[in-house]
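A single protein chain has been omitted; all remaining protein chains appear in their positions.
Each chain gets a letter, A and B, in the order it is written, and its residues are counted from 1.
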Amino acid sequence: MRRWLPASALLLLFLGAWAWLASLPSVDDLTLASPAEVWGAFGDDRDLLLDNARVTLVEVLLGLAISIVAGVSFAVAMHLSRTLRDATYPLLVASQAVPIVVLAPIFVLAFDYGMGPKLAIVALICFFPITVNVLDGLRSVEQDHLKLMRSFGASRVRTLRSVEVPAALPSFFSGLRVAATVSVIGAVFGEWAGADEGLGRLVLLGNNQLQTPRVYAGVVLLTLMAVALFTLVTLLERLTCPWNRTERTA
Amino acid sequence: MQTKVVAPAVEPSSEGETSVAVRGVRRAFRGTHREPLVALAGVDLHVGANEVLGVVGPSGCGKSTLLELVAGLQEPDGGSVEVAGRSPAKARRELCAFMPQRDLLLPWRDALGNAALALECQGVPRGEARSRAAPLLERFGLGGFEAARPAQLSGGMRQRVAFMRTLLPGRPVLLLDEPFASLDSITRASMQAWLADALATEPRTVLLVTHDVEEALFLSDRVAVLSARPGRVVQELEVPMPRPRDRRAAVTDPALARLRERALEVLGS
Partner (left out) sequence: MKRTQCLLIPALLLAMAVLAAGCGEKKDTITAGETREMSLLLDYFPNADHAGIYAAQAGGHFRDAGLEVAIRQPADPAAPIKQVVAGRVDLAVSYEPEVLRARDKGLKVVAVAALVREPLTSIVSLPGARIRSPKDLAGKTVGTAGIDYQSAYLRTILKDAGVDPAQVKERNVGFNLTPALLTGKVDAVLGAFWNYEGTELRQKGRKPRIIRVNDAGVPTYDELVLVANEDALDRDGDKIRAFIGALARGTKDLRASPDKGIQGLLEANRDLDPRLQREVVKVTLPLFLPEKGKPFGYQDPREWQEFTRWARQNEIVRKLPDASGAFTNDFLPGSGL
């Protein structure tokens, strides 16, 4: 319980600063909505906000799922084949540098309007931290462990299963934590390329229609989503990697 | 922490003629400076079936490399290595049980799981492997710690688990790389006693690498002394006392004392 105290205090401080800033005469309320106005928007637009949040959440979760499958597969494949790693690593890095603005229309061309492009964009943004971290985790296994497994006569698969994959789990969760945090903004970018629903779309239209409190309410929801996902990943890690925790407290 | 260990019950017996023959073995590595690092420069050793050979030498003399060569984890650059007359690396690996210096327990497996690891790698199903390992844990004084994770075990307990892991597959040749180095002297003494008894009950061909001359003399039939790098066998000593040996007798016996002097002398030069 006590661990929540510093974060709560900081949050209250932040809210106070926000409210103060919004009250300044030089800051007009089209640019910055006050916490009270945002709270009002939650009341007035509740259904609108929640319905759109649900849509974006689905995009985020599905996109993350795809990125996990892709990310882990890439990492294992690159770990097993040096040639593949040398060939694909530069391309994977390059994929992160291409602006979404350029990619979005291409995805629309490939997947048509609908969920497709959004999932593609979320997956594109999220797979990379997972791939890099899992690969690093797999490669971080000590030579001595691999030697030992060889002395047992273990097959490649057995070594992967019993040593390399469990060793890489903490790294996987590191990558997943990053991915979960950026997945939300990925969904927003995807929606900006053309969407009929979703918080990203709501925020964009709200901005154009000068509905500032709604825009900020949408932003708050997106933030909460990211924080919730991050926390979920951390919980998952605690459940699946208990040995990590014990090591630290021992 | 329990220090008492009891000799295990009869395990699957090793096959007949499992000797180890090392002839003129050379092994060099790419060094940091232009010249290659020669670890072993012509080593000749022979270990008869069910014989215990102790290998002592100064640090960095290639003792671990020697074990890995016998174990089939490396190939010599010159000379030959045979186990039970077989030279292919795969065959050597199948016949040898290698115990490295560090316990290398997997943090995500509990004590029982770690002990069962080698068996599982050989294809034994997990449940069966674990049930084969369970009685051994008891006998090694780790009863009640089956579900403990390595982080929760002391150094001595971890070493014992590693030992179980090495023994369980029942391979005829044991290659032990300083197995008691990381233990405190009390645990070390009782582990040495246990190994001595175990080998008497359950004979295996053993190559025991150690930096402790006393330990080598206590446990081995013969002791080979390796020179500093590049390693060569500079002395072979025969230990005339039958095994298993009484600790006090081993320490006070004048013949053994002379051997100890001799070994230390050779090592010192």
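In this text, contacts are C-beta pairs under 8 Å (C-beta built on N, C-alpha and C of every residue); 3 or more make two chains touch, one makes a residue touch a chain.
All values reported here derive from a predicted model rather than from experimental measurement.
Shown chains touched by the missing chain in the whole complex: A.
From the options A:Asp28, A:Asp86 or A:Glu142, the residue with contact to the unseen chain in the full assembly is A:Asp28. Between the chain not shown and the residues A:Ala33, A:Val60, A:Ala104 or A:Leu199, the one that touches is A:Ala104.
Although one chain is hidden here, its contacts on chain A can still be listed: residues 28, 30-31, 104-105, 108-109, 112-113, 192-196, 201, 204-205, 207-210.
Note that in this section only the chains that are shown with their structure count from here on.
Note: centroid distance chain A to chain B, computed from Cα atoms, is 49 Å.
Only residues 68, 71-73, 93-94, 96-98, 100, 102, 104, 106-108, 117-118, 120-122, 149, 151-152, 169 of chain B touch chain A when the two sit together in their complex. Touching chain B in their complex are the following residues of chain A: 142, 144-145, 147-155, 158, 162-163, 166, 169, 241-244, 246-247, 250.
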